[in-house]
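See below for the structure under consideration.
Only one protein chain is missing from this complex, and each of the others stays in its spot.
And then chain A:
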Amino acid sequence: MLTTGVSDIDEQASHIVTIKCQGCGAEVVINTESQLQARCHWCRQTLSQQTQIPNGAVPDAVLPFHLTHAQAVEQVRKFANKRRLFALKKFKQEFTPENVVGVYMPYLLVDGNAHADIAGFGEIKTRQYQRGSDNNKTTYYDADVYQVTRSFDFTVDDLTIESSSARANQNTKQNTNNVINTILPFDTKNAVRYDANYMGDFTSERRDLNVEEVMPVAHSQMLSIARQKATDSTRYDRGLRWESEALELKGTRWVAVLLPVWLYSYYEKKSDGSAFLHYIAVNGRTGETMGSIPVSVPKLLLVALTIGTVLEGIAIAIVANF
């Protein structure tokens, strides 16, 4: 059964508009009633009404912000203060935690009902002994080998999947979207039916992935969950080598939801002219915080090499005097 909102935004919510950011291309949803001069929550560029694009599907549900702006500022400040020593000088100079903005991020919640078959081999240690001369001992192990099979039904509740294609890209060489993923989970049970009034001063991001497109991700995540459950049901002290896995999805139920994230972004312009976006994200319900702080590579290299040189000096002294 699908319960994903597919209707267009209705007339009463005409003050909700979607704008394509000319800075970074993000599709940002804003409330024109309370935001005259909205900025992109990713790159902080001022958004122009000229680049308005059609609104996407109306979300089914929204989880309202619980953490206040002041609390989010404090979380961002604490996170960055713990990482000052090797942070890029420019980042420290321009650090303005008050710039943290509230964003409703689009996700698809999946309830799934599945059957899994997982099989492989496990080993249990029966003996451990050493062989060789006194100062050249090698440890050996004896083990029993077992063929292990697990077959079970399971249900997952509110598996949370990114539904904005730009944010679903979790390549850490290109972006820091993984830090936004890390502040999951949310107390999605407390989500309420979507109402444009929740938008207030917050911005949102257009959902551009539908159920079909995120299905492979949902399938793979459910298979990972099944593997974990299979492993949890065993006791092999030398570990397992799973060799086959199969998942039969019997049914899924989907809800398009907006989840509250406080977001601080920093645009790092690299010497080669390229740019890299760093985020510090705060879960708007639990306050869980994760981020990416740009590192001053020359400074870190210098300190690492100094430590290495000191350690090497000690090592050479010990070896020479042996």
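Please note the rule applied: contacts are C-beta pairs under 8 Å (C-beta built on N, C-alpha and C of every residue); 3 or more make two chains touch, one makes a residue touch a chain; residues count from 1.
FYI, contacts and distances are computed from a predicted model.
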If you had to name the missing chain as UniProt does, which of "NADH-quinone oxidoreductase subunit G", "Cell division protein FtsE", "Transmembrane protein" or "ABC transporter ATP-binding protein" would it be?
"Transmembrane protein"
In the whole complex, of A:34, A:155 or A:169, the residue touching the missing chain would be A:155
Sole contact to the chain not displayed, among A:24, A:166, A:211 or A:225:
A:225
Touching the absent chain: which residues on chain A qualify?
83, 86-87, 121-123, 126-127, 135, 138-160, 170, 172, 176, 178-179, 181-185, 220-221, 223-225, 227-229, 231, 233-234, 236, 238-245, 290-295, 300-301, 303-305, 307-309, 311-316, 318-319, 322
